[in-house]
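For this depiction, one protein chain was excluded, whereas all remaining protein chains were kept in their positions.
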Amino acid sequence: MSDLLSLSMILFTIGAVGVLVRRNALIVFMCVELMLNATNLAFVAFAREHGNLDGQLAAFFVMVVAAAEVVVGLAIIIAIHRSRGSISVDEVRQVRG
Amino acid sequence: MITLLAAVPVVGALLVTLLPRGTRSQQLLARHVALGVSLVALAVALVAAARFDVGSGGYQMVEEHSWIEPLGAFYSVGLNGIGLTLVLLTVVLTPVVILAAYRDELPGNRSANSYVAWMLVLEGLAILVFTATDAFLFYVAFEATLVPIYFLIGSYGGPGRQKAAVTFLLYNLLGGLLMLAAIVGLYVVSSDAGEASYRLADLASIPMDETTERLLFLGFMAAFAVKAPLWPFHTWLPEAAASATPATSVLMVSVIDKVGTFGMIRWGLELFPGAADWASPTIMALAVVSIVYGALAAIGSTDIRRLVAYTSVSHFGFIILGIFAFTQTSTTGSVLYMFNHGLSTAALFLVTGIMISRRGSAEISAFGGVQKIAPVMSGVLLVAGLSSLSLPGLAPFVSEFLVLAGTFTVNVPLAVVATLGIVLAAVYVLVLYQRTMTGPLTDQAKVVTDLTAREVAALSPLVVVIVGLGLFPQPLLDLVNPAVAVVLGGLP
Amino acid sequence: MVWLLVAFPALGAALLLTWGKESDRFGHLIATAASAASFVWGVVLFVRLLGRDHDDRTVTDTLFTWISTGDFHVEMSFVYDPLAALFVLLITGVGTLIHVYSIGYMEHDERRRRFFAFLNLFVAAMLVLVLAGDYLVLFLGWEGVGLASYLLIGFWQHKPTAAAAAKKAFVVNRVGDIGMALAIMLMFKEFGTTEIAAVGDSVAGTAASTITALGLLLLLGACGKSAQVPLQSWLLDAMEGPTPVSALIHAATMVTAGVYLVVRSNAIFDASETARTAVVVVGLVTLIAGAIIGCAKDDIKKALAGSTMSQIGYMMLAAGLGPAGYAFAIFHLVTHGFFKANMFLGAGSVMHAMDDDVNMRHYGALRTALPVTFATFGLGYLAIIGFPGFSGFFSKDKIIEAALAHNVWIGLATVLGAGITAFYMTRLMAMTFAGQKRWKDEVHPHESPRVMTVPLMVLAAASVLGGILLLGDWITDWLEPVVGHTEHEHVVILGAEWPPIAVSALVTVVVAVGVALAWFTYGRREVAGETPEKVSFLTRFARNDLYGDTVNEWVAVRPTMTLARGIARFDQHGFHRAITGAVGLIGEGASSMRAWQNGFVRSYALGVFVGALALTLALLVVIWR
Partner (left out) sequence: MIPAPELDFALLSPLLIVAAAALLGVLVEAFCPRGPRFVVQTGLAAGASLAALGASIAVYVAGDLGVTDEPGRTIVADEAGVITWMMLAVFGLLGVLLFADRTLDAGLSAFTGRAADRPGSPDEAEAIRFRVEHTEIFPLALFALLGMMMFAASSDLLTMFVALEVLSLPLYLLCGIARRRRLVSQEAALKYFVLGAFSSAFFLYGVALAYGYSGSFAIGALGEVHDDTELRIAAVGLMAVGLLFKVGAVPFHAWTPDVYVGAPTPVTAFMSAGTKAAAFVALMRVLFASTEVDWQPTVAVVAGLTMLVGSLFAIAQSDVKRMLAYSSVAHAGFLLTGVLGGSDASAVLFYLVTYGLASIGAFAVVMLVRDAGGEATATTRWAGLGRQNPVLGVSFAVFMLSFAGIPLTGGFIGKLSVFVEAGRAGYWPVVVLGVLVSAMAAFFYVRMITVMFFTDPDGLAVASGAKITTAVVVVAAVGTVILGIAPGPVLELVQQTGSLIP
């Protein structure tokens, strides 16, 4: 049990750190997905522990949401790519201060 | 009655706003209407005064309606002698000011409609402040007065008006917001004690521990000390007065700043007697510093408007000193002082304002020998000045002496130092008069013309009341005495 | 109906001040009539008072309650008693004469109506002062005369010197007023009342220190009004005012208010040895100082002003001697009022003739050009130096006698003062009326019109005859209900008792020496047309008013003004700037903080990440704690 949870935490942290260190918007995006999937792992693990299905159900919800997020995220990234020719998140900083 | 009194100017202000604006004659109409409205308010106030039972120290003509029930806030107003005195001051000064401001040059072709409308709004709010017997209502009206003055300074003042307006607003807002913290505290205390209420009568009976009482008192005092203004919270006043029109300065210093000292009595002493007692030595000391510091700063000023503003700092020192001496003599003297100072400072601001607008400069050195070509103006300046230095026979003397005599009975050293103020007052008034009015007429001052009939009409009521109250202050004292006795009776 | 005394001139002043230009033609007549009416009413009241029983000569007239709050209660009340009666006659009598004189003197001034308004205002205020039944009412009159004095000294406002002198007079008086004001507060605190009679009754049984403090505070007030050292400096400058003003206010009446105050407060001074001593010292110092100044002035009015200081010093000293001296102080006050007013008006007549030149070195030999003025002035002169039989002889002798009886050294100082008085007055007479003419050709001295000379004659007569008041110790008896009775004290010098006649003889001899000295210096010798520059230190000292102004300048004026300017500048540019600067710092800080918002998504995300850790950690810390 705690092993699964630890794994999920590690995955979550990797995802989070990935968001912080990667410049490519797509990879940043994938790291977010990794965080969501780490959460899914936790849901499933807890569902096992509690012996109910709620957690597993949740994992499905999360997957759906993640899919929706992908749609929206890709749309935005493509738009950015079109207008700037780059998807580095660091180059998108016209607004600051 | 009170609601009517407060509503007349506010409704009048709306009316003036809706009047056509633009041409000269339309603007004149607006001023006429505003003057008429303020005279109606004066009449209503006189009726109220006539119906007032002078012998009683309690609140009269009380009106009470639930206002914001969930907050425990009531529209609760009533008059006692102290409040009536200040209401009378307000309604007397407003028409005077409107009349005196008839020909004020407004910057950037701004219309006169809003100018006089703001004045009327201010009058209405001031009346509400002086009659509110609910802390919440008081606070709302108290803070709301900032807006008209802010616009009056910022829109219609002289050079530097924007900065002055912002300085004024932020300074007073900071004080007011600390009071807001105290209002929050009052709510918490009163709701802990039972049902939340802001009514003076309810609040006064709430048991409070010492620390709470002192903190809440300090919250209220922060607002009042800035407003009054008590040294060292005074620096906004010269800045604001130096950029405001004379009419605005009068309303600000003579009427609205009185809210500070008025608040000290009604919301400081009545609500937190223990804390007031605790703080009184410190406040009295600061008041004495105000007296001397304000007077010295006035002596050293080269700008007439700043000079007048500093004299007010000094005078407010006397008022606060008298309040916190907690003697019937001194506190009554302070209330009377508020009234008298309102008149004398109004006269001073208005007549110097006329001088300044004629000459186009506020520097003392820009004048000289004006007496020769403007004897009436010079005479009015002298009377206003003499009342400012509390010459016996003029109204402010009575109040100043009562303050000093009362203070002397409880704290001799402070009274002695405060008495030094009378010499300094003579210096600042006479230096001003000497440098502007006497001596050979300078070429640059030749543009100054004497007062017009309208200006005389505006100023003469002030002069008459100043002289009259100097010899016959007793009616006003009779009005104030019982209320002060009630307030002081609550002190430990 | 005592208040009618005040009402006439008050009404006159109010009328003239508010009435328009059309009253220019007859305004002076209204004012004179008002003053005269007051005088007539004063005589009527005086006669009525005479008709009363000796011990029942106090009439109280309470008009209304002026101020009443808490324990503080002041009635607007007038008390007409023997002391007040004398003053009323002096004020309205001399006042009316000066009104008449001014009709001529101010004839060509375009603001004559206002001048008369101020004169009336003065008379009214002065009457309030002497009639007041309460110290606060007295203070009302006290400041009222100060105001009138201010207005009249600065009457010729276009002259910067006049305006400055007026301001100085008012401010210096205000310093004295601190004493008055504090005294009244102290009375209120200690006795719970400020009514003069009640205060007098309360003195017994009060701590001596309190009484002494009261006495000293009142003395401070008296010093201001009566130009006594150290508040003497304003009087000489006050001569900037029109000469009738100098005569009425700065010689005959207002400046003696300090003496009046001390005598009126006799209950307090009786009870405090220290306070009395202080009064004596002040009087003595002023007596000598004024006399010395009088010796060195070439300005006829300033010489007379120095003399006034000195004479008031005599009165003050007398008042400080306690019950023995009160009556004599008042006696000298009255006679001085006559002869000094006379001489001042005479000086005005001279100036009138000399195109307003006040420098005596430009005079000389005016006895022929101005015969009436010379004659009346001469009578006043004889009165002031104490020529036997003239009023000053009696009044000054009495003071010297009392002083000698009190303390030989003080007495001898007063004798010396009498000698100096004789010196400077002779000098003044000689330089003005005797010797050769020193005036320029374009000046054509002429005698003044009747309207001016008649008052001179009346006052001259009074100067001569004023001494009859003393006959049979009338004044001592008259004032007894007010100041109490004392036995005559005897003068003892070198163990021997001196009879009064011997004292008189001594004084007369000293006076004669003074006259002779002056005569040989100024009467027989040619007087330089310009003020000599090479003079002794003493002369320079005297010319500079004993450096009183310099002291004031360095002790009070400069420090105050420096402080005031400093504070004004500090408040605007330091204090306020500091506050706005501190507020500005917030703005600066805010601007520099903008760098944090750097636009990088990843650093924002880092913020979220770190924030998440911090938040969770904080929650844990709160729990663990």
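Side notes on the structure shown:
Every chain is named by a letter (A, B and C) in the order it is written, and numbering of its residues begins at 1.
Assume a contact is a pair of C-beta atoms (placed from the backbone, for glycine too) under 8 Å apart; a residue touches a chain by one contact, two chains touch by 3 or more.
These figures come from a predicted structure and were not determined experimentally.
Although one chain is omitted from the display, it touches the following shown chains in the full assembly: A, B, C. Hidden from this view is one chain, which touches chain C at 583, 586-587, 589-591, 593-594, 597, 599, 601, 603-605, 607-608, 610-612, 614-616, 618-620, 622-623.
Interface residues of chain A facing the missing partner chain: 5, 8, 12, 15-16, 19, 25, 28-29, 32, 35-36, 38-39, 42-43, 45-46, 49-50, 52-55, 57-58, 61-62, 65, 68-69, 72-73, 75-77, 79-80, 82-84, 89, 92-97.
By the touch definition given at the top, chain B reaches the unshown chain through residues 67-71, 108, 110, 139-144, 146-147, 150-151, 154-155, 161-162, 165-166, 169-170, 173-174, 177-178, 180-181, 183-185, 187-188, 191.
Methods note: only the chains that are shown with their structure count from here on.
For the pair chain A and chain C, the distance between mean C-alpha positions equals 96 Å. Work out the mean CA point of chain B and of chain C, and you get 37 Å between them. Note for the complex: chain B touches chain C at residues 167, 170, 232, 235-236, 238-239, 293, 296-302, 306, 310, 327-329, 332-333, 369, 371-372, 386, 391-393, 397-398, 401-402, 404-406, 408-409, 412, 415-416, 419-420, 422-424, 426-427, 430-431, 433-434, 437-441, 471-474, 477, 480-481, 484. By the touch criterion stated above, chain A contacts chain C in their complex at residues 16, 19-21, 23, 28, 89-90, 92-97.
Looking at the complex, you find that chain C touches chain B at residues 64-72, 76, 136, 139-140, 142-144, 147, 150, 154, 157-160, 162-164, 166-167, 170-171, 174-175, 177-178, 181-182, 184-186, 188-189, 560-561, 563-569, 571-572, 575-576, 579-580, 583.
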